[in-house]
Every structure is written in structure tokens, then in C-alpha cells.
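What follows is a structure written as C-alpha cells; I'll ask about it next.
Every protein chain of the complex appears in place save one, which is left out.
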Amino acid sequence: MDPITALLDDVLDEIAPQDAGAPADYIPELAAADTDRLAFAVVGPHGRVRAVGDDAAEFTIQSISKPFVLALALQELGRERVLARVGVEPSGEPFNAISLEMGTGRPANPMINAGAIAVSSLVPGGDVDERTARIVETLSAFAGRSLWVDEAVYASESATGDRNRALAHLLRSHGVLEGEVETAVEAYFRQCSLLVTVRDLAVMAATLAFGGVNPLTRRRVIDERVARDVLSIMGSCGMYDFSGEWMLRVGLPAKSGVSGGLLAVAPSQFGVAAFSPRLDTHGNSVRSVLVVEELAERFGMHMLESHESVAVPAVALETVEGGRVVRLGGELGFAGTERVVAILRGMGDELPPGATVTVDATGLGAAHPGAVVALQAEFETMPEGFVLLV
Amino acid sequence: MDPITALLDDVLDEIAPQDAGAPADYIPELAAADTDRLAFAVVGPHGRVRAVGDDAAEFTIQSISKPFVLALALQELGRERVLARVGVEPSGEPFNAISLEMGTGRPANPMINAGAIAVSSLVPGGDVDERTARIVETLSAFAGRSLWVDEAVYASESATGDRNRALAHLLRSHGVLEGEVETAVEAYFRQCSLLVTVRDLAVMAATLAFGGVNPLTRRRVIDERVARDVLSIMGSCGMYDFSGEWMLRVGLPAKSGVSGGLLAVAPSQFGVAAFSPRLDTHGNSVRSVLVVEELAERFGMHMLESHESVAVPAVALETVEGGRVVRLGGELGFAGTERVVAILRGMGDELPPGATVTVDATGLGAAHPGAVVALQAEFETMPEGFVLLV
Amino acid sequence: MDPITALLDDVLDEIAPQDAGAPADYIPELAAADTDRLAFAVVGPHGRVRAVGDDAAEFTIQSISKPFVLALALQELGRERVLARVGVEPSGEPFNAISLEMGTGRPANPMINAGAIAVSSLVPGGDVDERTARIVETLSAFAGRSLWVDEAVYASESATGDRNRALAHLLRSHGVLEGEVETAVEAYFRQCSLLVTVRDLAVMAATLAFGGVNPLTRRRVIDERVARDVLSIMGSCGMYDFSGEWMLRVGLPAKSGVSGGLLAVAPSQFGVAAFSPRLDTHGNSVRSVLVVEELAERFGMHMLESHESVAVPAVALETVEGGRVVRLGGELGFAGTERVVAILRGMGDELPPGATVTVDATGLGAAHPGAVVALQAEFETMPEGFVLLV
Partner (left out) sequence: MDPITALLDDVLDEIAPQDAGAPADYIPELAAADTDRLAFAVVGPHGRVRAVGDDAAEFTIQSISKPFVLALALQELGRERVLARVGVEPSGEPFNAISLEMGTGRPANPMINAGAIAVSSLVPGGDVDERTARIVETLSAFAGRSLWVDEAVYASESATGDRNRALAHLLRSHGVLEGEVETAVEAYFRQCSLLVTVRDLAVMAATLAFGGVNPLTRRRVIDERVARDVLSIMGSCGMYDFSGEWMLRVGLPAKSGVSGGLLAVAPSQFGVAAFSPRLDTHGNSVRSVLVVEELAERFGMHMLESHESVAVPAVALETVEGGRVVRLGGELGFAGTERVVAILRGMGDELPPGATVTVDATGLGAAHPGAVVALQAEFETMPEGFVLLV
């Protein structure tokens, strides 16, 4: 076991004894889950999957499919057409709430069932099979392997799916649902019945973390802007009526499902997923929540935590003939330009006549467009002898 | 005008012609606002205030006081005691919604009026004057200068404050309000009537951005953890029933007020504030929203955008006698350890016998605790000759 | 034209010029209604139908079917089994509101669509045809002639019935709906598509007015207790979110439908119906409401108006040999016993020795059981010589 995996294992051991909650019981297949199962996986930028616990255990993806089908719809139709059918506001209500906007009939957001069904109905496809195929193909691209529908769970969901059918008919009565109710709900039931492991979910999360590129397959699945939109909506609404508290405690966009899965995304850092079937009253897996919270705590991943030097470039100074070279490395953000300029102005005071200062920004790992603009603007007011290479 | 200020001026010019919306009219003082006013300010880590437009115009802080009084309550009482009185879930409802939790009577969150009044009632102070003094002192520390109450606005708010008194009585009937209704609402009306400029708000935002330390005065106003909590709640609930769309479009924790002010926080980067009295139907300033959105777009500040090299350290290699030195700069996050280890392992393959590789992490601007742990763990499995300096 | 019909005609003339409102537009067949149509009919205890205006115009019964299908369910299953599936509380909400009781999922009452669908699903019948047949048979018995489904309207309702299907699925998800959703909603759409005239509706109303006996056919359609229950529920909930104001202004149990029909019941007095397609914002026909209100006003039919002599018997005194005979006629209620006893006691004071007073109650049209008990009880304390014939 490699050292980082050992760290994960340590987190798992700490959380394992928790036995609160109960598995979902709305269909017999979920109620029959082995409630002792616990698994946990992390995927970083190079696509290496580190997993501990019952990481080969398969379970149905359920609501965790929602952000990925949303990604598909956004990619195909654009933000505007999707938002014409569904809002992005948290409703403060449970996953199966009706929560339709007065007047328009738009569901509050794509993370509650009503919104997810509306979004699913937007996926191109003339019939259930065609649409399902398209969804499975996309989620498989996110996961980096071919996913399959658990036909027994699907049949059970379809047989007991009165509430979701009700939501679909309500949507259709408001003109929010595309096509027939049956096509929409059957495709939706199938998307929820896809079998995954925590390894799959962690890769899917990582694909969102790295701007839509699957770090395992190196394939771009969706555009960077779509990934950002999906993460924003997960950040606001991903954990149902626990979303605000999750933001407070963990601070990472996340999505949970009633089968006990949970994934969270640290943008540009990693994707993480956990699995444990016992749920709390919000419908979130008790131990999955704890595992992700602990990991975020240990790795300082809360996205609203301040870090002194985020996006401040590394600066290396070299004295060369005829002056100095300032090499910028790392990332240059808005805050960083202030630091760089302060250093340069200090150098300007002691610069011998005729000497030059060359600022080499070509080695920057990344720079915000605004930061570069700001730096260039600063250079226009610098004394003679300062040169910027970008 | 310095170059960055010029940039802000450019953003202001772009937005200025927008004339949609109307000033708040619930008290005559607000309705009488000069609706043409527009101002904008940004404050970075060194506390330099860059401001454009009517940056000296004073206006009452109104709801923008809420996160700062929340910060005061969290600092004094701790998270647990505050959350016993108020939730942290977005309600999907307007600022003056009743939204009390069934059973407990807790307001949904501290950003709606009911929640803000409950929080304000927790501030230590035996009477209105004592409590107000404590609030003014704290908000002044956030702003870096002494703030004053606009007595005319205060008198007007108090005279017409039936809805807020109603909320306070409801809270008291549920045992959620501390002390007397009059003490609570009068202190609340005073906190809302504090006069600020965009410069003040930008400094206040920056104090949250930099972990609770005012970048102007260098004074710590609140603990880092409190700043994170406040930003988390602003992220979920700061823009009322527009919070989800704001997260989608801008991606920064923010808070608006009915007098037309708006502040937003890019953690570790900057605080920003805008002012323009005309409001949209959500009660947010039309032009302030656009200004902050445009700024975030130009500087790539959406917190859910992935950046290839965020928290990947700059790596400088030097060949020295007897081996090599790897100098790490910038920030080391979890994702970064993976990159460093990959480089080191590559070097290990080509390392001459007896040579050493010294990894110098002492130059890191910052490192997540988990990242350091991960790096140390990796070193235990490295071949002989690798030395880590931390 | 007989004199009473002339009276009705006069009411009609008074209301005819009103042209506010618009016909329902949720299905094209209703939107295409001839909006000038206006009709009005009254049926008294002898079954004579007096009708004026477009009294031969047929229209679909729509929601006016609800109390009659409720009557059928109550008759077949009893009050308890019906109330296990549907409440009897007004919801203060529109006809198509969801209004399900927390926990049980029972619709608020049988007059909103959700409740009517639940009730309709209780009607015995293995499939749509069987159940529809049973419903048509009952409503025909109420109307005194065979009613027919308008197949075009039915097809249109079924094709656009997403909201009602949504309600049915919701009910089924709570275990409140009997059988399959399709069976329930198709039978419901058929019941709403029955063609009636105002003459039919007035006879149906009269059947409820006279305790379940159709005054035209003299056939008992339902039990007296069922009629009372249906009228009670119409009284509370029959006019949707206008029910309270209707009770205030008119004071008669009533039911309206979106095709413009309206019926009201003056218990033991008459049934009345009106028809005019233009609806107000509550979904009630503007002119039908006015017509019935005017009629109730002219005939003093508000059921909460006090009438000095309601249920006070007519008393006829005869002097006979050896004493007097007091003949009671009309109706004897509780209040009436007090009057009778007062008269008798007055007579007792002047009664010659040996004379008798015979109180002949055999000619009473009706007497409340309690009134008879009270009278008998009084007799036990009367002086000698008083004889009660019952």
C-alpha cells in the first residue's frame, strides 16, 4: 500500500465504527444492501486511483447521475436552453419535493428529482433506448469504462415510480418536459440504475475537477465551462436540504445518492468518492459524509479557506550580465501581481544606470488573463530598463 | 491613475449606462437616493484600496452588516451556540421571508432578516446602546475606520419596522431570540444604519478574504475559522433567492444590501465592493451585480473554475556537486505532491550511485498539512539518496 | 310561461348583460364554447322543471360530477372507508392544487381534482369501461335520464391531462389511489365529459335537496344520510377558494364546473342550476354565480338566515264536547315544543274541572325525534286532563 493510500485507509478506519442510519427502503433492492460495506477512493490529476475498503462493490448510481446528465444537456444544448427548463436555486427542500417555480413551472434546480427528470428529457434521443444509450455513453466517458444498467433495480424503480411519474406529468403540464412522460421517466430510471463502484465515482468527480478532461483516459468529456457550471450547481444544491451545512463543514461541491454513494470535487486538486449504504434523514450516506469531511479537513480542501500564497507566483532572481532576470513560476493571480510589482519597484530603486531587468513570465504554470493584463499595465508605468517577456 | 485602477475604471464605464431597476422604497430615505451614483473598489492582500466612481459617497450598510455581525457572534459564542439559534440552509425565499424551521423555530439562515435578528440578539450587551457599541466597534475593525450610524435612517427604519418586529416576536415565541424584542430590533436597526462607502465595504470584504486579518490595519479581527464559516454561509445564502444563479455566474461568496451596496470575496485574492442604488426584483443592485460579475470574469475568479496549476509548486532544479537540489516554491497542495513525486522518481532512474537528491521545501509559500504528510510518506518509500528538507 | 318561470326569466334578464370573464381554455373544446349562452333552471319537490334561457344547450359536466361520484362512493363503501382516502377540509386553494395531507397523502377534500380522482378510484369496477358504466348509471339516475359522454371532449381531456395524471401518480405513491393510474384517470376524464343541460343539473341538485330521492322519477338514488354528507362537503369545499365568500353571500351548498355550470341546493326546498361559460379567476362561472345569488336573495334561501317560525308548528284549536282539541300541523322542531307547551300551560289555567285537552300531533308534516321526545317529556309534568296523540 502506497503512503497516500495508507492515509486514506487511516481515515476509513476512523469512520468505520459509525453505525447510525439505515439503507433506503423505497425499493426492495436498496433495502437489501449489505449495510456494512464501506469504500473510499481518490483520483488526482494524473488519473491514479487510490481506493480503500470495498472498492470493488457495485451499487446503483441513483441521484449521483444527475450532475453528469446535466453536464451532457449543457454540453449539447447550452446553458440558456437548459435554464429555460430548470432553475438553479436551492429549494431548502428534500430531494423528492415538487418545488416548481410559480408561473413557469420550472423545477427549482436540477439536483431534485423534478429538475433531473426535466434535464434528462432534454437529452437528444427519439426513444427510451436511444436516449438511454446516449446517457450511458456519456457517464461511461466520465467514468473511463463502460457502465451497465442493473436491470432488476431498474425494473423495481419503474414499477414503484409513481412519484417520479407524477413529477414528470406535472412538468409536462407546464410545458417543461420534452417529449412523452414515459420516455422521460424510463430513461431517468435507467440512468439511476447504472452500476458503479467508488473507483468509478472518484474518476467521474475528478473529470469535473480537471475541467472536463478525464484524468484516466485523458479524453475531454465536456467543455471547461460546462464543468464549472455543473460544479456551481452542485455547490448550491447538491446535498438537498443539507447543502448549506455541507458548504459550511466541507466546502466542496458534492452529490449524494440514496444507494449510499457520495462524490465531491476539489477543483484542480482531486475527485473523491465514498460508499456506505446507511443514510441519514436528509438521504445522505452517514459514513460517506464523514469520510469526505475528514479528508477535506486533513487536506485543507475547504474552498473558502484562505491560503496565504494561493496564486502567488514563485519568483527566482538571477543576476546576469547587464542587469537581472526575474523568473516567474507557479501561478499568477490578481493578488500575485501586487507582490511582483512590489519586488520590481524595490529593484528599480537600486538599479544601476543602463542596466535592465527582464521579467520572464514564460515559465508561469498558469496566469489569469486579468493578472497578465494587470502586469502589462503596470509595465507601462515602470522606469526604463524593465522588460516583460510573456 | 494606476494601471489596475484604470482597469476597474474600464469595467465601470462598461456597466454605467445600465439603468434598469429602482431604488428601495420601503423607507423614504432610501427612495430618495441619487440613483445615478455608481462606485467600485478592490482591496488586495497589501491593503491598497483601488476605487473608482463615487467612491466617497456614503450609504447605509443595511443587510451587508449581516455577515459581519454573524462573524462577531461566531467569534464570541462559537459555531455550536450560534447554530442552535439559526440554520445555514438557503430557503429559496426573499430576504424578508419568515422561513422558520418547523419544531425549532430557527430561521433558515443568518442572511434573511429573521436569522440576522436572531444572530444580532446573541451579541453580548445588556441594552441597546451596549450591544450597538459592540457591533459598531466590530464593523469598524472590519472597515479599518470608525463607522457612524445615520440617525435619520435609523429613526425611519425603527418607525416603519413592523415586519422586523413581527419576525422578532415570532422568534421570541419560539425561544430563539435572546432578551427583549425591543433591544434586539433597535440594535438591529442601528447596525443596518451604519454609514459606509465602497472603500469601506471592499476593506471589510478583504478582511474576510484574508482569513480575518484586515489588510489595511494588519489587525486580526476574527479567527481564520470564523472567516471561513462566514464565507461558507455567504456562499450558500448571501444573495437571497438569487444565490444559486450568482454561484453559477460569479462563483464568489457575496452579500448585498437594499441601499445598493454589494461586496464579494475572492478568498486569499481580494475583497471587492460596488454601489449603485437601483435594485432588481431580488433586492440586489442591478449595476453592482454586473460590475462584480464582470470583474470576476476578467480576472478568472470563479472559485469553481479549474486552473491547471493551482497549488502545484514551482520546481527549480539545480545541479550541485554530489547530486541535485530540487527547490520547491509557490504552494504545495495535494495534487502537487503527485507532480513532485513523479519528477523525483524520474530522477531516481538516472541518479548516479552515491549521488543525493535534496528536495528543499523550505521555500514553499504555503503547503496544505495533508500535502506535507503525503510528501513525507512518499519519501519513506524512495530509494536511498533522497533527502527532504521541510 | 307560468308565473314562477316568469320570475326566473326576470332574474335572467337582470344578469344577462354581465360580460366579465372568459371561458376555460385548457382544452380547445371548452375554449370554443359559445360564450353568450346563459340558462337557468329550478326544480322543486314535485319535480317540475322550470327553465329559462338556453336550457337545451348541452355542455360537459366537468367538476360538477364530483359530488355525485362522491355520493356513489359513500353509498357503496360507507363514510369511513371513503374518508380513509380523502379529507373533508377546505384547503383555501384552487381546484387543481396538490394539497395532500402530510403523512397520509390524503387529498384535502373530494371537491379538488386530487380528491375527486381518489374518490373516483373507489367506485367498484374492474376496468375503465366497467367503472365508467357504473358512474354514468348513477349520474343518470340523479338526472332522471340517460347521460352520454362527449367523446371529443373526453379525448381532448385525456390527451392533455398531465396534471391530473400527476395527481393520480402522487396519490398512488401514497397508497391512496385504488388500482392503476390509467384506470382511475380515464374513468375520471369520462365522468367529467358527460353531457348535461341546466335542466339535468337542476334535477340532480333537487335529488340532493330532497334527501336522495329524485323528485322527477320518484326513485331513491342514494340514502338520506349520504345526501346530507355530500351537501355538507359541498358547503365547506364546493366553490374552491371562493367557498367562504359563497357561504357568506349565498349560503347554499353548491358546486361549479369549468365549462360554466353551477348547481346549488336549498335542502327540502329546491335544486337550482345555471350555465354560462365565462369564468372568473376562481374558475366559477361569472353569470351563474350571480344568477344563483340573486335567486337565493329573492327567495330568502340563505341557510343561516333566521326565520321566526321555522319548524314552529301550525296550531289549530277546536272546542269539542268535554274540552278542547289542539291540532298540530306543519313541522315540529325543538324550538316549537317551547311554543306548544306555553300554549298548553295557558289553557291549563282556564280548564274547567273534568275537561280534557287532546293534543293531536298526528297531523304533523314532520317532527324532529328530539322534539317529540321533548313533548312527551313535558306531558309527564302536565296537570291531569292533557292527552297527547302521536
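As written, the chain order gives the labels A, B and C, with residue 1 at the start of each chain.
By definition in this document, contacts are C-beta pairs under 8 Å (C-beta built on N, C-alpha and C of every residue); 3 or more make two chains touch, one makes a residue touch a chain.
None of these values were measured; they are calculated from a predicted model.
J.: I'd like to know which visible chains would be in contact with the absent chain if the whole complex were considered.
T.: Taking every chain of the complex into account, the missing one touches B, C.
J.: Quick one: which of C:23, C:87 or C:277 touches the chain that's been left out?
T.: From the options C:23, C:87 or C:277, the contact with the absent chain belongs to C:87.
J.: Of the residues C:137, C:338 or C:384, which one touches the chain left out of the display?
T.: The single option touching the absent chain is C:338.
J.: Can you work out which residue in C:184, C:227 or C:326 touches the chain that's missing from view?
T.: C:227
J.: Kindly state which of the options B:81, B:163 or B:219 is in contact with the chain not pictured.
T.: B:163
J.: Just name the one of C:20, C:56, C:84 or C:248 that touches the chain not displayed here.
T.: Result: among the candidates, C:248 touches the missing chain.
J.: Give me the subunit B residues in contact with the hidden chain, please.
T.: Its contact residues with the unshown chain are 98, 162-163, 165-170, 172-173, 181.
J.: Residue by residue, what part of subunit C touches the chain that was omitted?
T.: Residues of subunit C in contact with the hidden chain: 2-4, 6-7, 44-46, 48, 87-93, 99, 108-109, 209-211, 224, 227-229, 231-233, 235-237, 241-245, 247-248, 251, 253, 266-270, 298-316, 329-331, 333-335, 337-339, 342, 365-366, 368-371, 373-374, 376-378, 380-381.
Everything that follows uses one rule, which is that only the chains that are shown with their structure count from here on.
J.: Would you mind checking which chain's C-alpha centre is most distant from the centre of subunit C?
T.: The most remote chain is B.
J.: Per the centroid of Cα atoms for each chain, what is the distance between subunit B and subunit C, given in Å?
T.: About 63 Å, centre to centre.
J.: Taking the mean of the CA coordinates per chain, how far is subunit A from subunit C in Å?
T.: Each chain's C-alpha centroid was found; their separation is 60 Å.
J.: Where in subunit C do residues touch at least two different other chains?
T.: Residues of subunit C never touch two or more of the other chains.
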